[in-house]
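A single protein chain has been removed from this complex, and every other one stays in its place.
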Amino acid sequence: MIKAGVIGATGYAGSELVRILHNHPQVSLDCVTSRSYKGKKYSDVYENYRHNENIILEDENIEKMSLDLDVIFLALPHGEASVRINENILKNTKIIDLGADFRLHKLNTYESWYNVKHNCPEILKEAVYGLCELHRNEIKNARIIANPGCYTTCSILSLYPLVKEGLIETDSIIIDAKSGVTGAGRTVNINNIYCEVNESIKAYKIASHRHTPEIEQELSEASGCDIVLNFTPHLVPMNRGIISTCYANIIKNAEYVDILKAYEKYYSNEYFIRLTKNDIFPETKWVKGSNFCDIGFKIDKRTNRIIVVGAIDNLVKGAAGQAVQNMNILFGFDEREGLDNISAFPI
Amino acid sequence: MIKAGVIGATGYAGSELVRILHNHPQVSLDCVTSRSYKGKKYSDVYENYRHNENIILEDENIEKMSLDLDVIFLALPHGEASVRINENILKNTKIIDLGADFRLHKLNTYESWYNVKHNCPEILKEAVYGLCELHRNEIKNARIIANPGCYTTCSILSLYPLVKEGLIETDSIIIDAKSGVTGAGRTVNINNIYCEVNESIKAYKIASHRHTPEIEQELSEASGCDIVLNFTPHLVPMNRGIISTCYANIIKNAEYVDILKAYEKYYSNEYFIRLTKNDIFPETKWVKGSNFCDIGFKIDKRTNRIIVVGAIDNLVKGAAGQAVQNMNILFGFDEREGLDNISAFPI
Amino acid sequence: MIKAGVIGATGYAGSELVRILHNHPQVSLDCVTSRSYKGKKYSDVYENYRHNENIILEDENIEKMSLDLDVIFLALPHGEASVRINENILKNTKIIDLGADFRLHKLNTYESWYNVKHNCPEILKEAVYGLCELHRNEIKNARIIANPGCYTTCSILSLYPLVKEGLIETDSIIIDAKSGVTGAGRTVNINNIYCEVNESIKAYKIASHRHTPEIEQELSEASGCDIVLNFTPHLVPMNRGIISTCYANIIKNAEYVDILKAYEKYYSNEYFIRLTKNDIFPETKWVKGSNFCDIGFKIDKRTNRIIVVGAIDNLVKGAAGQAVQNMNILFGFDEREGLDNISAFPI
Partner (left out) sequence: MIKAGVIGATGYAGSELVRILHNHPQVSLDCVTSRSYKGKKYSDVYENYRHNENIILEDENIEKMSLDLDVIFLALPHGEASVRINENILKNTKIIDLGADFRLHKLNTYESWYNVKHNCPEILKEAVYGLCELHRNEIKNARIIANPGCYTTCSILSLYPLVKEGLIETDSIIIDAKSGVTGAGRTVNINNIYCEVNESIKAYKIASHRHTPEIEQELSEASGCDIVLNFTPHLVPMNRGIISTCYANIIKNAEYVDILKAYEKYYSNEYFIRLTKNDIFPETKWVKGSNFCDIGFKIDKRTNRIIVVGAIDNLVKGAAGQAVQNMNILFGFDEREGLDNISAFPI
């Protein structure tokens, strides 16, 4: 039994974290904090917690929390984690940051895409990128884990075996991604209100979304060369779910079985990755509420391209679920602990 | 560890049952059947079951199943259970029927509302109406349990303390209920296709919905007099959830605290019923995916009426969840076993 | 050709007004105002107006506008119209107010339900309640018209013939209404964001919604006695549409044909009211985007109650459409002018 805390527990990712940790058999969730709602019962903010009146939102004090807790999760807007973390804290506790501050290894990449100064570049250097299936070994010994973004988790997992095995032209990658509205967080602005989102679809942040360098970093590392790619996110009128539809030119002569072999090589022992059958493609409803990433692909002989479709629940494998998976790895628990549920359907 | 089977495992209620039983620590789900999909892997019908390729849909043979299994759940259209059940089966196994065949105690009420002949009136007599909070003691010793309808569960629980305690005029009850579309089942017809349902609301089966006599039966029993009431269902463009908005004339002088006392008398020890705070009313999102029934009420001094709002997830407390709750009672398990999860939000 | 202006042209009701007036063959829409967006092109706020770059949002100056325009529509939050209108303005132009300030004839009813002081009680006295089908003659000569609320239009029209003809017990009326989310306006708050509204239904402002006294006023006037009733609004996850499900005890012996005769007496010459066939009930999708109010009813012999269902588009017949219908009456145009379209489906 370890002691855990969540800073930023009332956003959508934060509350999903609270839900999963609350049910986790190895975790005692001892502290949840919120600036907006401090002092309130969690059940007064989220009525689904009625009957759990003992969860109280506290004011945030990370230094103090670090003395009591084995692990602290941060679910904060970018730029907020890097002003909180310091060597002292890392000496006392493990940090799993769901934000963007520690994801990009290169300081200048972070500073140019996020347009802020990074507050602790030395800690950035040691942070481990917490895409569990790719970096399990480094995660085990990390003091601070940068939990990947939602789009990035889905996109990297979809393409990793192809770039790792050199099966596609690395300058030909295009990722067209679609997300449900929880991806925008619990943000109150005009673009987020029901009637502005409902019954419409749009692309946004074309050629400028901040998950782009994160995807490029991981795929570049896998391929050994510098990958620059296109990533276009879209907003879909639904609560949860992301699919990434990925396009790339195939290196000559790769057939279905060659590609399948590559995916199986990396993923056949990965519980949370499920390869779909030939000619069946992932739909977000089959992963909703679960930590699975479903992946399917199709070769188009006419254009000699591969189309890969990956699907996740953006709040689970794309945020809170993967954060808990990281915690499980970090503390030597079974990786599935607290995460091993099948999606309800239809939900 | 008991052995369970589900007949009709590919409808929405059936598949929710499979999901809950699959995770239930005291249950081995040994047999799931489907006429439409027999021989298929469950994961080929429901892709969320990938990684569980061992669940195979079998042809139905209830006699044989009754020899092997401790409990059999039936999730079938009305009229289908009563032609399957007989004394032999009941000698061998417990039956929990999610359909309507054994819910109405009076044969002629069943036959006139459902417009079919009942096939085993003698078994109807012994069937226990499985609204757990009202009939827990009879459920314990039942051989066959009639799991209540979705609208009925929500409506009866909302009104029960009021009629039981004589706080309302029994001839003044009006129930205006609203349900998500899973309530219509996995039925393929023109009225059920996406664009016919989406972005619209309608009332249906006004003054003729078959859940009416079921509500009347239970409330009449509670009050000791014959209650006749209005029940109007509506279809709401969402997957899950029911709210019942109930109206009745208050017997003179009942105040908020009197009413609250009545609800607490019956429900303060009921884990799956949660009373909302004063002036907070249930919303379906707070119970989605859970077995909770949330209830709130308001007294209107101007009209001397009470308005009670109840909310459930129609597939959980309104179907599969309550069926498992019945099973837990029947086999002496903790009533929460397999059902004790908080709703994810937003989902 | 008359000259019209809209104050508050960027809310949902205001923009629907702009759209209808823009297409109206008898209207030159000469001035649209907005405090939030003044100086901007309308097409920069609402991208559907691209190609109409000439519509510029002006700062509001009602005194000046009243000199130039034949009619001014106000689409403002309650309390805002009554501080703008004065005798001078009414001498110059006609006012159609979509807000609540001039709807309630009794000053103290307004002040107690809205909890504000009314700024021009003398003008309140002369304002005509613009429910076109009920008050056509007074509308013709009005200087200021109070356009009815959305719920109220739907509810009053549904019940009017019954109370007018004395067919129901006036103390037995219960209205359970359901609205799409545009009813909440273009309001930016946490309760209005997509993921909080989507996939859920709730009741709100139980026994306290401000449309209650408006419905009571009109039905009382029709019946000749003081009617007090229950009105419960619900929020439904869809953009547009309202249905009112109304319940009342029938005065003895009224049969289907008697009731039908009453509806036909008042509505058979009303173009914008459509009675559904026996046993067919209104759905909001059939009136979406149109100015129609569809009404159907059912007699429940078991309880001796009538259930009436009315459906409108809350932004059209429930706001902008009826406002234009009022304008048509006021200026002697054909009442259908600019409003005579069939709903697109599915939309």
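Going by the order they are written in, the chains are A, B and C; count residues from 1 in each one.
Note that a contact is a pair of C-beta atoms (placed from the backbone, for glycine too) under 8 Å apart; a residue touches a chain by one contact, two chains touch by 3 or more.
On a predicted model such as this, the values are computed, not experimentally measured, just so you know.
Remark: the omitted chain is touched by one listed residue; of C:S36, C:N52 or C:N189 this is C:N52.
Within the complete assembly, A:E199 is the residue of A:E53, A:E87, A:E126 or A:E199 that touches the hidden chain. In the complete complex, the hidden chain is touched by one of A:D44, A:E80, A:E221 or A:E283, namely A:E283.
Residues of chain C that touch the chain left out of the display are 12, 15-16, 19, 22-23, 46-52, 182, 199, 239-240, 271, 274, 276, 280, 283, 285-290, 292, 294, 341-347. Against the chain not shown here, chain B presents residues 12, 181-182, 186-190, 192-199, 237-239.
Where chain A meets the missing chain, the touching residues are 171, 174, 176, 178, 180, 195-196, 198-204, 206-207, 228-230, 232, 234, 236-241, 243, 245, 247, 281-285, 288, 298-300, 302-303, 305, 307, 309, 346-347.
What we mean here is this: only the chains that are shown with their structure count from here on.
Between the Cα centres of chain B and chain C there is a gap of 39 Å. In chain C, 195-196, 198-199, 237-239 are the positions where the chain touches two or more neighbouring chains simultaneously.
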